[in-house]
Structure formats: structure tokens, C-alpha cells
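Dumping the structure here so I can ask a few things about it.
Note that this complex is displayed minus one protein chain, with the remaining chains in position.
Right after this comes subunit A.
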Amino acid sequence: MKPEKLAGMANQIAQFFESQPGDQSHAVADHINANWAPTMRDTFLAAADKLDLHPLVKAALPEIRAPQRG
């Protein structure tokens, strides 16, 4: 998948959580971990520093799980 498209999806998720109370970046990471297939997270993390990301997505990066499988 194109990393730019994943960035768009992540930013949309962040736009929802930015109005929510509580730990927003954690919520963003949670949503991505629960719904994105490992390959998607992999592609996304690999390209993350080159992507145009919402600040909340940036803050969530450390919590987005890299795939644990081979």
C-alpha cells in the first residue's frame, strides 16, 4: 500500500481523537493496532519520518506495534 494513503488514514483517525478527552495519542495508536493489518503498520512505520503526519499521529508512533511475525 502507498504510505501516503496510510498517512491520510492515520491523520483522519487523529482528527477524531483530537477532540476526545483522555490520552489521545494512545487512543490513536490503539485504533491503528486493532484495525490495521501488520503489513500496513510495517509499511507505515518504515516511511513515517518522510510522511506528512498530524501531531497526534507523530506522538502515537512509538506505541504503534511493529509486526511481531516473520
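The rule we apply is simple: a contact is a pair of C-beta atoms (placed from the backbone, for glycine too) under 8 Å apart; a residue touches a chain by one contact, two chains touch by 3 or more; residues count from 1.
We take it that contacts and distances are computed from a predicted model.
This figure omits one chain of the complex; the name its UniProt record holds, of "Cytochrome c5 family protein", "Formate dehydrogenase subunit alpha", "ABC transporter ATP-binding protein" or "Dissimilatory sulfite reductase clustered protein DsrD", is "Formate dehydrogenase subunit alpha". The missing chain lies against subunit A, touching residues 1-2, 5, 9, 12-13, 15-16, 18-21, 31, 34-40, 67, 69.
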